[in-house]
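A single protein chain has been omitted; all remaining protein chains appear in their positions.
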């Protein structure tokens, strides 16, 4: 049987999956694997979760949150655009649910792109609720949901999450703009001006030219999206560093040029706050958009 | 009577208030002011609102929000610290309610410091709710409420909002840390470690050394506070630029090195969203912290 | 007649063209213009050359050079792509011949985009000839011809050359990539890999992220295009500064943070070089690409 | 015999050459080297090519190109200056033909300085031909030929190409300026103003203060020389990276902070272009300077 | 006996001190250590000099210099402030004499903080003498003596000199300001304005925001202190590099991005200068402040 192995070894490359067929036997109190056949196997996209790290959040809940956010858009053409790009039934929507959000640094695991996108969008929605009526909530949510869509073609969804040629030569922002332009061509009733504002959100979400952003934010919504995106990526990174130590200082991180403090173990924290008495301001009407958040699963930084 | 004027003129300096006594008469269909006496007058802090620009938000509502936030802190020593520094009955708390948040750029009007502080704290609370149980909400809210406290001695609450000597020689972060250390000395039960974490939030809230931050954020809470502060200041600036134009492009802003687009007049926006039907995720428990926000007045970026 | 003027004056905006009808008379040895009617007029794109500064190079010669360059492409799909975007008969090709290359700084005049594009492409061709067979000349020339195509929608072809909304929100590189993607959809036989390499040339031609380039050059051709573009723009700027002084030092230029020296007036330069005798190396075969330059009009930096 | 070895080993230092005398014998089907004597040997400059990497270009052809370029200068004092510094019979000219252009990064091999200098000068000549009569071609070519002359004393022409003391304490630009000043003292008829312009070309060729350039370009010729030098050095580096892979992506390069794509193997490129038909512009007179390039050997980026 | 070792080994951590009890015996001409007991021991601060690197300067002389500098202050409140913080009998003064000046880089040894502080203060005094009567010498000397006082709580005085939590979360400048504020509270007659100027010296001594200085110098004294501090730290670093080589070039230093030359061995330097004859200017009065330096021990860069 070992005759199979040598030629196989010669073809091994990083990122290849090897199928092993054999039988488990017991020999003098120890278990032994009798290998009968080794061969490279093709692993379908949906089976990658068996091999690669994946998001700690439930895929079903994330799916439900995504659908709820899309359905919350009041403007039919924007909602249509989102359906065409993000629906589970589409190619892009399918990959969108599996892809990582980055090669390394933040959300570098299967489902990371969806997890990051949801979190950024939910933060944007909270901020839109907080900053009031001057903001175009639908535009902001649309841009937030699409801001990293290009990553489905920038990063390969296989071991190591290497960049694609397209990823290196164009990058996810330019790829994303192309995906949006292609999808927008089929949307009826989408005004050029609205599409332009969505494209600007995608083009400027990295905030500064030197941070590889082709544009800098020039609308209130673009300013918000940039901060929400940057905060979510940074927090995910710091939370991963912090989660890796029980308490005290994390390892030194070169990118941040510092270490971080996990200042108290979880079990030492005080008991939950008792219900607060109705305050003097409790008669005020509730804020727009808050109710919509009821359905979201709690995102816990330390689940990872 | 004009004999009074020459010596008065010789003593005029920017920032001086001049009292005028006279009588209004009508002469040939036009009104005339007969001046009887001119003299420099001393204007009490509480009367400055008659002369200087002030926040568009109601002082009473802001006061209520501040009190509610302080009362929401579960940890007695932190709550005590906040009372000693921010209660309306204290000197610092009194000035805190009147001071601007900056000499220019953002929230540069009476009440601006309180308005900015509330908004930053509320954003921090929303983010603490979103990012879940790994965060120390009380610590974050305490740091957010105190992050700019030093501005009460950095900027003079008079016309032009000039910097004080202390403001130029130490800056608001160092002044704030001193105010906190002084107040903390009187708080019983405040562990050195907790105080240190509050001080770190103040010391690092400007995020980067080159942005004049004596420290860079090294806790999750400090990362969040920095983003909330930066976002709120920037949005206030951009919203002021945008509010100054009816529609279209704002004037070019040197600090941002760009102009901004106000993309639609308010009255052309679509009708309010009808109530959303209960979604598949509606059975999930509500998020911690959301109820607390019920009482907040809606902050509208375009009220200014 | 002057009754017409007041309402007209009220509608004047920068960039408006006013038609004047009247008659020229002679009164006491001086000529007088008797105005009969004033009205805003619509000036067709092709008539703008009557009002705005234009390139010193002949439009016919530039047109011929452009056609020759397109025809020199050996790869049918790339040539087809160029025809679809740059042919005089197309909308984009028409505007391409009239547009300026920048709002200010370099080639900021009608025809400037074509003049700059030709010069950059010709420099690329010279460099491709010099650096030999390792380079993909057709790819480089295609990318050079298209690198600034997005400027036809970034800058308005009217007085002051203001940026369009699209120009501010997306910028010429993203617009150009969209134009190319749209045109490429109709080209038969254009391999995805080839299109990607063209797109990379456009996406990376500004060389560095902080110079507003969405990508940095990752092919030899992209390195060359970046230098050719940067050199041509800079030389055009410096030549304009130098041309404005007879001899000696130019005015101080803020962008360059220096002044420049025009070191000798043209008429003091030595007589033309006599024909060089055949050198020892004259038996070597001629370089590829050199013959192709025979047809180019001489570009003189000081014609402007 | 091995008694010789121990004391020899004790004196070994990097960069030392060891002579080995022995005889080659055959023992049981294998060849054996019988060493009779080992001793450090002095290797003359001209013999270094036996040990160190050298340019892929023919030394004779490069010599011929250099002479042709010097002879092409019409202004006798500039030509005289070049002869005094670069003639093969001079010390400086001799070393100039052997030296590398850099310790590492680009053209880091024997003959690299001459190869780089020729290429930069030829690119300058092409650009002078392209940009027309406003440029002082003789000045530009003189500056290009001399721009790196100081490297003959900055870098040691021995293994590892270490910097000399003078190289570390002054650098090649300051050394070069001193060499030029010394040589210029013996040139008759060289106007101070002309010498100053040559010196400026050398002093500013690295373009920016932060790129270790003592001056920034302030003449058109200096702008061109800087771009030609920078492009040639960068292309040589990238070409070396690209040549090291058959096809696809190079290793990640720290200096460039990216990897590069070799996008097609040489043998897959299309057949040579058939002779182009005379175009509509073929009647234009040829450009100045083009004929002069006839004699140059083809420089192929991938020969290395 | 070895039974003791295993559990001990399990508790070893970097920075722990292990006591060894045993007896030294002689066995067959070789000395042997018979270990009887191993146990972690607590090493008092004053005994650390037995284990950790320490300053080459005499502790007694440094102590005398410090006292002399404090006594030289003419302004009683400033002198009182210095006594409260730096007197050997105080906790802070005790640690101040033992602490290193940095974790690595410069003066990273026991006593380094005092050595660095003295040298900076002496340089400040020399500069105050040189630059004349416009400077406030007492203020400058006070600020110089206190500029790094916060390091006594920023860096742990144990092996490796790790940062404390407070050091990471606040840094030595903020800690120092707190120490000064606390001490100043007990000083009678210290005007708020004087204290503010001392605080500014501490707050701005690192010179630039991006060099982690919370303030930038805004008084003449603060400008001088910054230069004296920076020079002394850099010279100490370079001198350590230079001292590590007998002659010639030091190892490449990443922080400085260069190597340094030790240009002559000490013993090759010329004989001491014979006494200079009284010059024409010898009748001028001596400078203020020079006499005060008579008592200082000579600081020799190469003693280390």
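Letters A, B, C, D and E mark the chains as written, and numbering starts fresh at 1 in each.
To be clear about the criterion, a contact is a pair of C-beta atoms (placed from the backbone, for glycine too) under 8 Å apart; a residue touches a chain by one contact, two chains touch by 3 or more.
The model shown is predicted, which means the values in this text are computed figures rather than measured ones.
All shown chains touched by the missing chain in the whole complex, by label: B, C, D, E. Summary of contacts with the chain left out: across D:57, D:215 or D:262, the touching residue is D:215. Within the set E:122, E:142 or E:206, the residue that contacts the chain not displayed is E:122.
Mapped onto subunit C, the interface with the missing chain covers residues 249, 259, 261.
If you put the missing chain back, the residues of subunit B touching it would be 165, 168-169. In the full complex, subunit E makes contact with the omitted chain through residues 61, 64-65, 67-68, 71-72, 74-75, 119, 122-123, 126-127, 130-136, 193, 197, 216, 218-220, 223-224, 227, 230-231, 234-235, 238-239, 242, 256-261, 263-264, 266, 269-270, 272-273, 276, 279-282, 284, 286-288, 290-302.
Quick note on the criterion: only the chains that are shown with their structure count from here on.
The minimum number of touch steps linking subunit A to subunit E comes to 1. The chain pair B-C and the chain pair A-C differ in C-beta contact count, and the higher one is A-C.
Of all chains, the one whose mean C-alpha position sits at the greatest distance from that of subunit C is E.
Between subunit A and subunit D, the superposing rotation on Cα atoms measures out at 120°, rounded to the nearest 5. In terms of residue-numbered contacts, A-B and C-D present the same interface, as over half of their contact pairs agree; the other options in A-D, A-E or C-D do not.
Chain geometry summary: the mean Cα position of subunit C and that of subunit D are 34 Å apart. Centroid to centroid, with C-alpha atoms defining each point, subunit D and subunit E lie 49 Å apart. Our note on geometry: subunit C versus subunit E, Cα centroid distance of 62 Å, whole angstroms. Along subunit A, residues 165, 168-169, 193, 197, 218, 259, 261 each make contact with two or more other chains. Counting only pairs that meet the touch rule, the chains in contact are A-B, A-C, A-D, A-E, B-C, B-E, C-D, D-E.
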